[in-house]
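Dropping the structure in here first, questions after.
For this view, one protein chain was removed and the others were kept in their places.
Then we have subunit A:
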Amino acid sequence: MTEARLHYELAGHRLDNGLEVVVAPDPDAPGVAVNIWVEVGSADEHTGKTGFAHLFEHLMFQGSASVASGEHMATVEALGGTVNATTSSDRTNYFETVPRGALDLALWLEADRFSTLAITEENFETQRQVVKEEKRQRYDNQPYGDLLELLTRQHFQPEHPYGHLTIGSMQDLDDASLGDVSSFFDSWYPASNLRLVLSGPVTPDEGIELTERYFGGLPSTIKPRRAAMPAANPADPSVEVVRRQVPHSLTYLSWGAPEAASAQSSALNLALAVLADGNASRLHRALVRNADIANEVHSALLPNRSASSISTILGRPSDGVSIEALNAAILAEVDRFIAEGPTEEEVARAVAQYERDWLWDLATSSGRADAINEAWLVHGDPGWVNTHLADVLAITPDDIRDAAAAWLSPGAAHELHYLAEGTR
């Protein structure tokens, strides 16, 4: 039987230069995950210089004192490892999973680029083009490609740190200079702003000793601090209507939600699950199964660390049903939910699904390393991975109703009507 309280061993250590490491030993794992979170994301960028945090993700693979451009990724792959990087509003993540015998090399590769990143004008120009192609591929050339941007704008003014997407703007990418890039690196990439998690067949003593060996030489610099974050725009709920060449009209209802670390986040997550996650959810049953109002409904919680998060309910109307009628039907169900709260059975279902998802996130050494880093940055405690499930299992129907009442008030919903051209 899975115990609600998990027991992953976690050993922490802080280097003199400020870099912190957590080792999560697992002798049976097939490889060691090396997972570095740099505490900088797109929310730390300035107006006119968006997309930098993510552009960096590319430049970090373009070589350093002892490693040629592209060699880091090619070397890890040729060892039978996996390697990549991701950027969000709140952090940049560099990670690889390697066979145990290649752990030294992986740490050496990481330390080399964090200490001696070398960016040439030629590399920079190529990666600027690659990033622009990434933006085209993921956003500009996709149906619904501007949906996330429109949703974000309903919650944050453009100048707010969370008011732009991680990918940045084409103009800002075009305007970026090599000088901008090196100053971004100097500001945000010192050892004191890095959190390293090692997960897999490595003992705490070995992991800490190797971290000291490879990262101990990085200079000691004061940890950079994120600028004070203004509150999200408390504007009245907005209605945004756009028409695009897309196959289906959609509606997005969205609300401001608590910061990611809030004690109410989990209860709100369960409320959204009971409402619109899966075929047994209330909205699916009421609007899809039992009435011809929607063809599908889903929910999501988009977490932010330092200001309001966003929760959404998406609906695709049935033929002949207006977006207004669909929104009214969704909000009526949300209103009923706030009045009645979920049943015990609904909560048990949502928790069981959550348990599977959470255990699944922890099922690989790389997934576990990432979860530990997230717990560490967002909740200030890597050990949160061990206690989180027990906390979720302890959530009551009243907690969920309270979270819904606080954060999903029908009168506070923003509406985004994303209409297929040619429809009303």
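The working rule: a residue touches a chain if its C-beta (ideal position, glycine included) is under 8 Å from a C-beta of that chain, and two chains touch if they have at least 3 such contacts; residues count from 1.
Note that in this section contacts and distances are computed from a predicted model.
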Worksheet, complete the sentence: Matching the hidden chain's UniProt record against "Nitrogenase", "Tat pathway signal protein", "Peptidase M16 C-terminal domain-containing protein" or "Branched-chain amino acid ABC transporter permease" returns "Peptidase M16 C-terminal domain-containing protein"
Worksheet item: For subunit A, which residues lie in contact with the unshown chain of the complex?
Response: 1-2, 28-31, 66, 69-70, 73-74, 77-83, 97, 99-102, 104-105, 108, 111, 125-130, 132-134, 136-138, 140-143, 214, 217, 245-248, 278-280, 285, 288-289, 295-296, 316, 345, 348-349, 352-353, 355-356, 359-360, 362-365
